[in-house]
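Only one protein chain is missing; all other protein chains are in place.
Order of writing sets the labels: A, B and C. Residues in every chain begin at 1.
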C-alpha cells in the first residue's frame, strides 16, 4: 500500500536516540526509558530510534525489537517516534519496517541499499517497494558516508510529489543540494514533505533556508540546547540562534575524545555521547557494542571536562 | 571459543551457490537442490552458500535459514559447505554464524564490518570475536567493493598464525597483495590456512602463484569448466589451463547482458547467471530479489547466444 | 620568505574569472578585459583568476601567463587579484606562484598536492614551502573533488596562527567543518585570516556563520546579484539575502544544461557559464578547452531561456 503522507509535516528537534546497553550487551531498558523521558521533557518534537547514532548497525534483531517496543510503549504518544529500518536491501528493510509498525511507531526511516552496487533506478524501486509494504510514512535517509551513494534530488522530488515519501533525513552534508530540493518542493507546491537535516552544526542555517527539522546526535547530550536553538530559529531570533549553535558546536568537540590512532571516528563519537550520558546520570553504563573500541579513563575525563565547560555538569 | 583450523586445508573449486527463488520470492528448494547436485556431480571441492553471488544481501533471515538447512542437509557431507555470515557488525554476524553451525555447515565466511566506519583495530577485534563465538573455522572475506575497506595483510598473517582464521576469500582484485600474503604464509610456515581467490578470470595465475582454491561465480554456469581448469593447474598443464581459462573468460561476457543504463552491474551479473541456469534447465525461475532490475527478453537472448557459442546448450 | 598576511582581511565577493578563448583556443584578451570590467563595475571586491572555473587545469603555461598579465594589468589595482597556482606538487606550484607575483597579482591560491598520494605532513610542508617561496599572501584551496584529500582543520588553524596562510577558499562543501574552523579562529583571536566559501548556493548562511567572502562561479554570469546578496548579509537583511540567494539558486540551474550522458558535469557547468556570457554579449566565443565537450544548440537555448527567466536578457 502507498500511504498518504502525515497530515501535518514533521517539524522541530527529533534526536536520534542512543541505545543504552548493559555490561553484557543487552538493551538496558530502564536507562533507555530515562533517556527517552529526558528528551521528551526537554521539549523535543519527536524521537528517532534505531538510527546510526543508536548503533543500529550493531544491534541484532532481538535488540532492535526491544528498543522499538520499549520506546513506542514508554512514549505513549507524547511525541511521534520514527524508527530506522536499516538493512542492506528491500526485503530485509521491509521486515524491519513491519516490526516497527507492529511496535506502534509512527514512521520509518530507510537508506538506499548498501553492500550491493545499486543503479539509481534500483534505489527508486527500493523506496517505492518499502513504502508500498508498510502502513507508515517513510522517510528517506541520505547517508553517503555509510551507504556510498547520494540520493538523487530529482528522485526525491518525484517521490515527494507522488506521496511515496513523507520526508528526507539529509545527512549528506550537501547543504546546497538540500536547499535546491527545498526550493524545488516549494516551487512545485508539494505538501506534507518534511526535510530534516542531520548536519547538527549548521542548524540555524538549515532552518533559515527552510528546513523543517533537525536530527542531532548531540541532542542526546543537550536536548534543551537544541530545543532553544529551534525556538530561536522559529521566532527569527537569528543572533540568539547563532550564539546557541556556537555553544553547541563547542560542546560537539566531545566527539573527538577517542584517540584516532586506536579507534574509528564512529567509536569515538558514539562512545563520547554515551560517556556523557553516563556522567550526566542518565544511563547506567557507557559501553558501546562490539567491535567498537571503548573510551579509556583519560578520554572519558576529556568528555567530563567539556561537559563541565558547557555548564552541563 | 577459538577453533583449531581444519585438519586439511580447503582446496580446489568452491562455487558460491546461486539462490533460486520462486516467482513470489520464496526460496525455490527443489531448484536449489538441483543446482547443488549439478555442482557436486561436476566434481567441485566445496560449496559456498550465502555469498554475494547467492544474493545474501537481498535475503531475509528466514530465507537464509532455508538455504542453510537445504544445502547442508542435501549435500550430506559429500563436500564441505561454507556459509556466508554477512552482516554489518559483530553481534549480527555471530547470529548468522551460529545459525550456520546449527544447520550443519562446515565453515563460516565473514567480511569486515560495513555501513559503519571502522578502524583496523576494530576489524581485527571483529574477526577475533566472531571466531571465538562459533565452533567452526572462520574464513575472512576480502571484498572492498562491498565493504569499502581492504583487509590488512599483516592482520591476516597474524590471525592465520594464531589459528583464529582458517583462510581468506580474496575478492579484492589485488593479486600482488594476495601473492605477498601467500609468500609470507609460506615463509612463516603457517599451516592449515587456505587462500581462495575470487578473481575468476585469472585462476590459472592464482594457482601458479600458490593459491589453494577459487570461488567462481561463473562456476554456477560451468562448474565442469572450473573443475577441468583446476585439474590442469594441479597437474602443471599450464597451456591447457590457459586455454580453459580463456574459454571461461569469453563465457564470462554473459555478465554484461543487462543494459548498463537501466540496471546495476550486480543485477546484470546475477540476473545473467540465473538466466543461464534457467536456460540450462537447472532452476525453474530466473528472478532475482528486489530491488534488482530483471533482464528483459533481448538480454536473456544474449545470454542464450553466449551459452550456445560456449557449447553449453 | 614567510610573508605577513595582508593588513586587511580579504572580504566580499571574489568571482573566479572565466577564461574566454578564441575559436583556435588562444586567450581572447579583449573578451577577458570586457569580462573583468563587467565584474569590477558590478562592485565585486576582488578577482580570482586561474581557478577551476577559469579552466586553469586546461590552460598551458603560456595561456596562464597571458591571463595573469592581462588581468593584473587591466585591473590596475581597482580590486585585489588572486591567482591560482594550480599544479601537482610544490616546485611546480612555486613556479606558477612566481609568475603570478611577477605579473603583479596580489595573492596566490594553491591546493594540496594531487596525482600523488600525500601524507598530511607532506600537505603541511607543501603549504609552508610555497608560502616561503613567494612574496605574496597564500590562500589554501580546499577542493577534495579535484585533489581527493580534505584539508585538516587543525593544520589550517596552525598555519593561520603562524601567518603562513592568509586565508582559505573552502570548496569542500563541508559547512560544519568550515564553521568549526571559523569559530576556532575567533576563539584563538587569529587576525588577518580570510575564510572564503566556494559554496555559492548557501552564501547567506556562510556570511551568517562568519565567513569573510564568497568565490562564486555563477558570479561571472550575475555579479550584481552576488554583490547585492553580500550587501544584504553585511547589513543583516537576512530575508532579502535569502530571497536573492534563492533567485541565484534558480539561475544556477544553467549548469545542468549539458546532457549528462554525453559530457562531464564540469563541461556542462563551464560551458553554460561561457554560453551565458556569450549570450549576454560579454565574450565573443563560448568555446571551452579540450577535451571538454561543447554545448549544442538546444543546450545553449536552455541557457538562454533560464537567463531570460532570471531577467538577465
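Here is the rule we go by: a contact is a pair of C-beta atoms (placed from the backbone, for glycine too) under 8 Å apart; a residue touches a chain by one contact, two chains touch by 3 or more.
Model, not experiment: these values are computed from the prediction.
Chemist: For the full complex, can you list every visible chain touched by the one that's not shown?
Modeler: Contacts of the omitted chain with visible chains: B, C.
Chemist: Could you tell which one of B:61, B:175 or B:284 touches the chain left off the display?
Modeler: B:175
Chemist: Give me the chain C residues in contact with the hidden chain, please.
Modeler: Residues of chain C in contact with the hidden chain: 25, 57-61, 63, 86, 88-92, 95, 113-119, 121-123, 125-126, 129, 145-148, 262-267, 289-293.
Chemist: Mind listing the chain B residues that contact the chain we can't see here?
Modeler: 173-176, 179-180, 183, 199-202, 204-205, 208-209, 238, 242, 246, 249-250
Simple rule for what comes next: only the chains that are shown with their structure count from here on.
Chemist: Please flag the chain sitting at the greatest distance from chain C, going by CA centroids.
Modeler: Relative to chain C, the chain whose C-alpha centre sits farthest away is B.
Chemist: Once the Cα atoms of chain B and chain C are superposed, what angle does the rotation have, between 0 and 180 degrees and to the nearest 5?
Modeler: Rotation angle, to the nearest 5: 180 degrees.
Chemist: Round to the nearest whole Å and give the separation of the Cα centres of chain A and chain C.
Modeler: 35
Chemist: As a quick test, compute the distance in whole Å between the mean CA positions of chain B and chain C.
Modeler: 49
Chemist: For chain C, what residues touch not just one other chain but two or more?
Modeler: Expected reply: no residues.
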